[in-house]
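These notes are about the structure you will find just below.
Only a single protein chain was left out; the remaining protein chains are all shown in position.
After this line comes chain A, so read on.
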């Protein structure tokens, strides 16, 4: 019995690992807005400011489209300070189409359940490509001070 086990051990290929096994992905980041993506609130709502003060960025917990990946102008559900808030994506780090700006941060603007923005001013430039979209996002665009 012992002999057979020994022979099996000898037949098994020895897998040598140099260093610890890689526990994270080494491929390049896609900068996609998926679940638990950290965002930056760019309006002057009280809850957004409070979240920025304690240094806890809001995280995406749902994307309201079929792909479950957020793109420019999509509606998302985020957690801010333990509360669920709806928000619109108004700027992405991801590579964009020609003439559409790519921002250095992933920006969102918080809205309430009726689609009205929580703040009354947006501090960063907004992509001009959003202006061709209809619906509730026009309420946000009316707050914007600058378009790129």
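By definition in this document, a residue touches a chain if its C-beta (ideal position, glycine included) is under 8 Å from a C-beta of that chain, and two chains touch if they have at least 3 such contacts; residues count from 1.
In the analysis below, contacts and distances are computed from a predicted model.
Peer 1: UniProt names the one chain left off this complex as which of "Protein XRP2", "Exosome complex component RRP41-like", "NADPH:adrenodoxin oxidoreductase, mitochondrial" or "Large ribosomal subunit protein bL19m"?
Peer 2: Options "Protein XRP2", "Exosome complex component RRP41-like", "NADPH:adrenodoxin oxidoreductase, mitochondrial" or "Large ribosomal subunit protein bL19m" considered; the missing chain's recorded name is "Large ribosomal subunit protein bL19m".
Peer 1: In the complete assembly, which of A:47, A:77 or A:100 touches the absent chain?
Peer 2: Among A:47, A:77 or A:100, only A:100 touches the chain that is not shown.
Peer 1: Using the document's definition of touch, tell me which of A:44, A:79 or A:128 contacts the absent chain.
Peer 2: Result: among the candidates, A:128 touches the missing chain.
Peer 1: Of the residues in chain A, which ones touch the absent chain?
Peer 2: These residues of chain A touch the chain that is not shown: 91, 95-105, 107, 123-125, 128, 131-132, 145-148.
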